[in-house]
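Right, subunit A next:
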Amino acid sequence: MIEVILLISAAIFGVGVYGALSQQSFVMIMMGLELMINATVLAIVAFWWGTTGGDPRGQLLVVVVLAVMAIEAAMGFALVTAVYRVRKADITEKLKRLRN
Partner candidate 1 sequence: MGGLGGALVVLLAAAVAALVARWLSTVLEPTTLTVPERVPFAGGVPPEVHAWNRYHIRYYVMALLFLAFDMEMVFMYPWAVVFVKEGIVALVEMLMFILILVVGMVYTWRERGFTWA
Partner candidate 2 sequence: MNPVQAVLFIGVVLGLGAYLVAVLDRVFAGAPGGLRSGLMWPIRRTAFLLVQRRSETERPDAEAWALAPALLAALAAVGLTAVPFTPSLAVADVSAGIVLFGAAMIIVMVAVFLQGWSPNSIFPLIAAYRFAAMALSFGIPFSLVVLTTAIPAESLSVGAVVASQEGLWNVVRQPLGLPVYLVTGAAVAFWGPFRIPEGTDLAGGTALEASGPTLAVWRIARAGVLVTLSVMGAAIFLGGHLGPVLPGWAWTSVKSVALLTLFVWSGHAFARMRVERFVWFGWVILLPIALVDVFASGIVAL
């Protein structure tokens, strides 16, 4: 069973990698990252459930990963806002080009 869940997790992770690499917009890149975190959460819980005999540190890891995601999201949005205020663009390539 754990193999099936890990396969699902791998597939979500692959989609996340694709999104994070292919998207031009900051926020869309963040969505790719969040999908990868989603896959990570699933994998951790699968290991916790199947192989650790219910060690609570597995759950703790999930909570920490979620906290990391919240931090990433909050700082990401704050930066997007600050950058947009100055540059009026939210696309990575536009920014590269705008750099003097």
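As a selection rule, all candidates are chains of the complex that A comes from, given by their letters.
The rule we apply is simple: contacts are C-beta pairs under 8 Å (C-beta built on N, C-alpha and C of every residue); 3 or more make two chains touch, one makes a residue touch a chain; residues count from 1.
Remember, predicted model here, so these are calculated numbers, not experimental data.
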| item | value |
| --- | --- |
| Options 1 or 2 - which one, within this complex, touches subunit A | 1 |
| Contacting residues of subunit A [partner candidate 1, same complex] | 63, 66-67, 70-71, 73-74, 77-78, 81 |
